[in-house]
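Worksheet: the structure to be examined is printed underneath.
Note that this complex is displayed minus one protein chain, with the remaining chains in position.
First chain written, first letter: the chains are A and B, and each begins at residue 1.
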Amino acid sequence: MQSTCVDVIETLAPCLATGGMDPGLAQFISILIGVVLVTLFPLVLVILLIWLERKIAARVQDRIGPNRVGPFGLFQNLADAVKLIIKEDITPAGADRLIYNVAPITAVLSTTLIWAVVPFSPIHIGVDLSIGVLYFVAIGSFGTLSVIMAGWSSNNKYALLGSFRAVAALVSYEVPTVLALLIPVLLTGSMGMEAIVRAQIGMWFIVPALVSAIIFYVANLAETGRAPFDLIEAESEIVAGYNIEYSGMKFGLFMANEFMHAFTANLLFAVIFLGGWSGPLAEQIPFLGFIWLMVKTFLLYIPSLILRATIPRVRIDQMMSFNWKFLVPISIVNVLVTAFLLQVVKALGWMPAPDNYDFLAHVPEALVLLIGNLLLIAGVLTMLRNAGRREREATEASEGEAGREADHAIVVAH
Amino acid sequence: MSVVNEWAFVGVFMAIAWVLPAAPLLISWLVRPRKANAIKMETYECGVETVGDTWVQFKVQYYIYGLVFLVFDVELIFLFPWALAYSQLDFFAFGAGLLFIFLLTDALIYAWRKNALEWA
Partner (left out) sequence: MLQLNVQTIAFFIFAIFALGGALGVVTSRNLIHGALYLIVSLFGGAGFFVLLSAPFIAVVQVLVYIGAIAILIIFAVMLTRSMTGMRELFNSQWWVSALVGVLLFILLAVAVIFPMWGNSGSEGSQPKSDQVATTQDLGVALVDGNQYVLPFEVASLLLTGAMIGAIVIARDTTED
């Protein structure tokens, strides 16, 4: 059995049943083992992720990072975990104890449950739900809930303010995320994760759905609270945000969840836009598919770490305006453009058959959609440039030379 | 696999997935020191004693964002079946979707013009 072998539903249950076990019990045991594997994997992975983040952030800032405990400091986080476990736990006076303690567990659940529908390889998937895409969006709302629970139950003004701000931002960025997810569903004709990956064997969706891929990536940065949208814990404004009163392992769970969530978001991006497990020889050697998926995910994840260590934080009003006045309108136009072009492609007869995995067969459709996407990007950039020029001219007219100086400063700062 | 069987996996997952994050909390509860005192347990507010009730009245802007989000959420839910069946649909269906989204955009433009989307 491979390390993340979660196809046990298909193989282990019949295997146990032939051994004389009750089929129902056999199936239950196989489900149980699958669940434990799928749950354990992200929790073990998170130790590596935290090490990776600290190492990369250190390198960006010209430091070495953890390097004392174990080779390359790999065991640093195990040591930290032990420290967090034996640390005294402080529940603030006046906290709502039940909600206060349930919140970190809900937070971790909101991420691990997503892993149930991720196809790791051609044969390894927890469960291929017919509504997979909506499933993980729905599970994500538990994360929002955990933020509100943590912030409200702590009996701390910073925590409450931080959590409300975070929730307003999280729900806002859910709109472009879901709108971006609509495009792969349009292209596939299915919401199942397995079907979405199979539809990409010929052509990855990042080509015909470039705009929605970009929107999904940016909105995910915000949903997972990564820079430049890490307002969930803006130290300078609200101390640490919703988890300010948490200490010890409860804080550890929130932190672990943050890393897990960021990784999961990139994993979903790889599954939905970069073809998931599809790659050379993936069909023949299923484990290779898993490796392709991990390679793609880390190729996405590491830039987001560098981004985090590089970019300053935006203001909350900028963050909200960016969502509602930029991402959402573009996402809506993107859905319309893609839907229209798909009808055109169908009318021209360039639509490949659903079971056609040939690259060339997908080229005409992808090309039409890509051109549409590029035109959309060009249009948006032109509008932005014109808006910027108008603003600059307005500033120059009102402030003259001083305005130009200020503009120059802004350009430099950016 | 039938629909219910598929979801049995999710059900088992939900039933036991919370054990894994709960386990470290339990271990921590068993081994950690307990030396509580009133000052230690006070709410953390940068060293100053906290003033008044935490659960103060919030401004309406949060509610408006929640509301706009709710409307969009419901609209998106309607669009997903449309997207699912899109490959079997014709230009009429595209028109229907277009009108649906257009009406949705109307609401967004209204909110924009009324400055309901400003964080102020």
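In this section, contacts are C-beta pairs under 8 Å (C-beta built on N, C-alpha and C of every residue); 3 or more make two chains touch, one makes a residue touch a chain.
Since we're looking at a predicted model, the values are computed, not measured.
Although it is left out of the displayed model, the omitted chain contacts the following shown chains in the full complex: A, B.
When the full complex is taken into account, the listed residue touching the unshown chain is A:L145, out of A:L145, A:L336 or A:L376.
The missing chain lies against chain B, touching residues 2-4, 7-8, 11, 53, 55, 57-64, 66-71, 73-75, 77-78, 80-86, 88-89, 92-93, 96-97, 99-100, 103-104, 106-107, 110-111, 114, 116. Remark: the residues of chain A touching the chain excluded from display are 96, 99, 129-131, 134-135, 137-142, 144-145, 148-149, 152, 164, 167, 171, 174, 189, 191.
Quick note on the criterion: only the chains that are shown with their structure count from here on.
Listed in rising order, the residues of chain A touching chain B in the complex are 9, 28, 31-32, 34-36, 38-40, 43, 81, 84-94, 101, 104-105, 108-109, 112-113, 116, 126-130, 134-135, 152, 154-158, 160, 164, 167-168, 171-172, 174-175, 178-179, 182, 185-186, 189-191, 239, 244-245, 248-250, 252-253, 316-317, 320-321, 324-325, 328-329, 332, 335-336, 339-340, 342-343, 346, 351. By the touch criterion stated above, chain B contacts chain A in their complex at residues 1, 3, 6-10, 12-14, 16-18, 20-22, 24-25, 27-29, 31-36, 38, 40-46, 50, 54-56, 58, 61-62, 65-66, 68-69, 72-73, 76, 79-80, 83-87, 90-91, 94, 97-98, 101, 104-105, 108, 111-112, 117-120.
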